[in-house]
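Left out: one protein chain. Kept in place: all the others.
Per-chain numbering from 1; labels A and B assigned in written order.
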Amino acid sequence: MAHKNTYSLSKIDSLTTRVLWIFGIVSASFIVLISLFITVRGVRPFITDNNGLGNVDLWRFLTDTVWLRGPTFVSTAYGAGFLIIQTLYLAFLSLLLSFPIGVLTALFIAKIAPKPMAAMMRGVVELMASIPSIVFGLVGVGFFLPMIYNLARSLGQQSPGGNGTLGIVIVLAMMSLPTITAISEVSIRAVDQSLEHASLALGASPTQTRFKITLLAAKSGIFSGAILAIGRALGEATAVSLVAGNARSGPNFGLFSINSTLTSTMLEGLKETTGIDYDIRFSVGVLLMIVILLTNLILNTIKKKVGNVHV
Amino acid sequence: MKEVFYVENLSLYYRDFAALKDIQLAIYKNQVTALIGPSGCGKSTFIRCLNRMNDLIPEARMTGCVRFDGEECQVSGYDVIGLRKKVGMVFQKPNPFPMSIFDNVAYGPRQQGLKNKEKLKVVVERALKQAALYDEVYDRLNDSALTLSGGQQQRLCIARALAMEPEVILMDEPTSALDPIATQRIETLIEDLKKEYTIVIVTHSMQQAARISDYTAFFYMGELIEYDKTDVIFSLPKHKQTEDYVTGRFG
Partner (left out) sequence: MSRRNIAQLLLDGTTYFATLLSIIALGLIFVYVFREGGHLLSVNLIRSDYHARNFVGTLREESPGSFPIESFEGDDLFPVERYGIVLQQTQDLAGDTVIRVYYVHEASPLRQLNNQDPTTNERTISLQEGMILRRVSYQEHPTSLTSRGASMMATDMNDSQREIREVLFSLEGGGIRGSVITTVYLIFLTLFIALPFGILTAIYFNEFAPVNKVTKLMRNFIETLTGVPSIIYGLLGITVFVPLTVRLTPASNANLIAGALTLSVILLPVIIRTTEEALKVVPNDHRWASLALGANKTQTTFKVVLKQALPGILTATFLGIGRVIGESAALIFVLGTAIRDQVRIFEPSTSLAVHIWSMMTDEPANIALSSTIALIILLIVLVLNVFIKVTVWAFNRKGSY
């Protein structure tokens, strides 16, 4: 950086640097702190006897299809395997809904809308991005659940109060929509105009150009938006837990069946619990962080592969 | 000689700024026409009038008349897409699409609805051969076009335009981003292409205009100062401004 001094700093400056460095190092250490403390507490149920109840079996925890076999506060037979699958399933299913809508909205804002309208639409996206998740959950419960309930009934299906997969997917899709739209829009706007002109000069129509060239050239950025949206969907807690129905066994895939995620299970019954049933939530938290981390890693690897090959 | 384009009283304004003033010229079939002049003289704007790429600039306003194959092509209702199919364009910087070499060349025909794989193969091969690129890429047509060198990319862009089997190819400073060897290959290519195509080329280099063109138009401050056979422009210019420019006294 150009403005960095090359001459030696004065005494006061080196003191300032040292003091500010402390702030920097503390800020940087929070992620370490989070990982460390939560892992320590999350591992505890597996390696202690939990006040005489016996330790939680790690393999069962990772693979079982029932949240808790046996009575609460007595049994330690916890299983979160189905939660991992459900969490991923719901996040990707919601992306199926939010991705096309978000990308096409971005395309409209960046390429079709006249300036004032584009500015307005950007405002819409920003506003949507700043709506807290609890509000999405509320609208999910109040607006979508009755609709889903009626829909299920009219299709001759059972749906307990409308809770479950479809509700979660809709809420998550609405929440990740602004993320996908905003990031896609930036990368669509960044597409080299000469590519689009080349396409038009070849006699392609503006529509063909937008879908064949613009979106193709912006795909890396669009993919990043999708990765971010998935991350957000995997970690979303309150809104999901309000519409999930909190299935205690699974995996559930049906659109009208009740469902649950790692986060909704962490929140379920939090008000009235202690002991192992409380501590196990930290283990689920650790699991959630690992799932998010791995998903990000895998998707970023795919992104790099896809980014380099043009077929 | 047959006129492909006939331009009459063409003026173009960006808001209040006149980028082209009352241009009048004809572009002849199977000839290379070079447009020269200092930066900002309007030569690029002019070339973009020929395939109506200036339509993309909302503030641009045009008066006058451009005839393509005898038909006025600047009126509303004229088939712009049809015009652009017949008038190909190569841009200043090589701009291959982020897809495979094959898909780049096949892009134009595909957008026109050509789906048959065998036919596409024939079209792509012919275009690449015409652009003198086939020998260098025939074994890696499915590689990304972005793996090619700059000069190869520009020839790919020419092949992409040729795949549409146009009548005219517009080239907007096609060699300005290339090294001398790649430039020379493109120039040779232009010589070859002249037999089948009409070429309009914008260039900054007087030598290039002198080497490859049959006709040269000198633009200055949005006006067409002089338009004649290339040897006339370079040996016996009628206007002092032209002489000053081609002899390198300014610009």
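In the analysis below, a contact is a pair of C-beta atoms (placed from the backbone, for glycine too) under 8 Å apart; a residue touches a chain by one contact, two chains touch by 3 or more.
As the structure is a computational prediction, the values presented were derived from the model and not from experiment.
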| item | value |
| --- | --- |
| Touching residue (missing chain; options A:V43, A:I85 or A:L138) | A:L138 |
| Given A:V125, A:L166 or A:A198, the one touching the chain that is not displayed | A:V125 |
| Missing-partner contacts on chain A, residue numbers | 1-5, 9-10, 12-13, 16-17, 20-21, 23-34, 37-38, 41, 100-105, 107-109, 112-113, 121, 123-128, 130-139, 141-143, 174, 177, 181, 205, 207-208, 210-211, 228, 231-232, 234-238, 242, 263, 266-267, 270-271, 281-282, 285, 288-289, 292, 296 |
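In this section, only the chains that are shown with their structure count from here on.
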| item | value |
| --- | --- |
| Inter-centroid spacing, chain B versus chain A (mean Cα positions, whole Å) | 49 |
| Touching residues on chain A, where the partner in the complex is chain B | 192, 194-195, 197-205, 208, 212-213, 216-217, 219, 308-311 |
| Residues of chain B touching chain A in the complex | 51, 53, 56, 81-82, 84-85, 88-89, 91-93, 95, 97-100, 103, 107-108, 111-112, 142, 144-146, 157, 160-161, 164, 170 |
